[in-house]
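Left out: one protein chain. Kept in place: all the others.
And then chain A:
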Amino acid sequence: MSNAPLQLQNICKNYGALRVTDDVSLNIEAGELHAIIGPNGAGKTTLIHQISGHAQSDSGRIIFDGQDVSRLPMAERARMGLVRSFQITSILPRFSALENVAIAVQARSGSSFSFFGNASKEPALNDAAIALLSRFGLAARAGVPAGQMSHGEKRQLEIAIALAAKPKLLLLDEPLAGTSHDESQRLINTLQELRKELPIVLIEHDMDAVFALADRVSVLVYGRIIASGSPQSIRDNAEVRAAYLGEEAA
């Protein structure tokens, strides 16, 4: 038995007649940043949905932290430390940046079935939230409604929210999507820091970022993993080049 923190064992997902992920097996090892790449429609986001519990797998098993989480809902997996971000920015738009993070801190500290006392004035929650915002350069923006932040700030905020939920493993679905060059540089620096702290599964289209960050890369094509290995071996893999990297590597 492997003791990898996250183990995918033959997981599948069908939407009607369409098989979106097909018999995916993969171990995410402690301390690694594992990138999953593949052309559009390969099933990458569906795979993240299955791992996070946003979508239930039709078959196969998902082992996280030694437990079978295949049938657990997303909220329960998140409480175990399997935390994700979204390809399309997902924040609480009318909450301030501070409250977006503080509520995630709240999720992992004490009961939320508490009906008295002003949650927005709890020092322990706010201190932790401010510390995280500072880390992402957002402290000065703490009071801004999240919906009014720039796209790049929202992407940073979303990772801050994910970290506030005390992840043991982070699933990032295209964190660089739609960001400007400066913003993505900043996010890449952030990820360089984060990878030292916890294992990360990263879906990303930006190949420069993938090859700069990843310890290992898996290539998903039509829902199947066609190759898995070090960035260099993926670059050199003829099948991958044919299926996906073709134009980029040329």
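Some observations on this one:
Definition applied: a residue touches a chain if its C-beta (ideal position, glycine included) is under 8 Å from a C-beta of that chain, and two chains touch if they have at least 3 such contacts; residues count from 1.
One rule holds for everything that comes next: contacts and distances are computed from a predicted model.
For the chain that is left out, the UniProt protein name among "Luciferase-like monooxygenase", "ABC transporter permease", "Urease accessory protein UreF" or "Multicomponent Na+:H+ antiporter subunit F" is "ABC transporter permease". Set against the missing chain, the residues A:Val144, A:Ala177 or A:Met207 yield one that touches it, A:Val144. Residue A:Ser96 is the one among A:Thr21, A:Ser70, A:Ser96 or A:Ser228 that touches the chain missing from this view.
Set against the missing chain, the residues A:Leu8, A:Leu26, A:Leu47 or A:Ala78 yield one that touches it, A:Ala78. Contact with the chain not shown here comes from a single listed residue; of A:Cys12, A:Ala107, A:Met207 or A:Ile226, that residue is A:Ala107.
Taking the whole complex into account, chain A touches the unshown chain at residues 52, 54, 73-76, 78-79, 83-84, 86, 90-99, 103-104, 106-108, 110-123, 126-127, 130, 133, 139-140, 142-144, 161-162, 164-165.
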